[in-house]
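Removed from the display is one protein chain of the complex; every other protein chain stays in position.
Our next item is chain A:
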Amino acid sequence: MNPRITLATAGRVLRQLRADHRTVALIVVVPCVLLGLLAWVYADAPGGVFDRIGPALLGVFPFVVMFLVTSIATLRERTSGTLERLLTSPMGKGDLMLGYALAFGVVAVLQAVVATAFAVLVAGLDIAGPLWLLVVIALVDAVLGTALGLLASGFARTEFQAVQFMPAFVLPQFLLCGLILPRDALPGPLEAVSDVLPLSYAVDAMQDVGARADPLGDVLPSLGVIAVWIVVALVLGSLTLRRRTP
């Protein structure tokens, strides 16, 4: 691992994204549109449903978007031959993965700041905890999405397959993360599964910030679980980067 190579890679990924205005616009605007839509859906509903679901979605967006972007970008590296070229260079596998995580982390912060501002200022989301903590959690979620995306792309041969991994990796976590039904109300085996999945902790952390004025004590353990997942996914993902191929 080498900081110069890691930073060069992060810079290169950001430069590629910058050249693709439409993708950047979609990453930033789509969460706002969805949050606005959700606020509107629950506009006349009693019980502050939006205040419960809104923060959770702020945690789901960066995860889903970065998962998709990363798995496609990595697959492109594989099919274009640039990955093989990089792996014959002094670049370490860690440099490549950390470079991607850094670059998409920057994008995630941008996305989180815009989406949080929109949710609070325009959609009227009521957040009890500190807003900066929302951005931190969004960043960690984005890195989680990047790490799992890197791992998933190792199993995809085509871009069609890579896109299909999104529902396969993400939707089960979404169904079990406590948004549809509180996790303690799930059937026993499903609750046990949701206790292991990382998105559950992302949503928990976001909801803690939404509901409590001083949530740090509850948020940090959740972030710890997500961090473990990130490390495991990056280690497994690095195994899919082979320097020698048949």
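Rule of thumb we're sticking to: a contact is a pair of C-beta atoms (placed from the backbone, for glycine too) under 8 Å apart; a residue touches a chain by one contact, two chains touch by 3 or more; residues count from 1.
In this text, contacts and distances are computed from a predicted model.
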Options "cysteine desulfurase", "ABC transporter ATP-binding protein", "NADH-quinone oxidoreductase subunit E" or "Phosphoenolpyruvate-protein phosphotransferase": UniProt name of the undisplayed chain: "ABC transporter ATP-binding protein"
Contact residue for the chain not shown (choose from A:Ala56, A:Val69 or A:Met91): A:Met91
Interface residues of chain A (partner: the chain not displayed): 4-5, 8-9, 11-12, 15-16, 19-20, 80-82, 84-91, 243-246
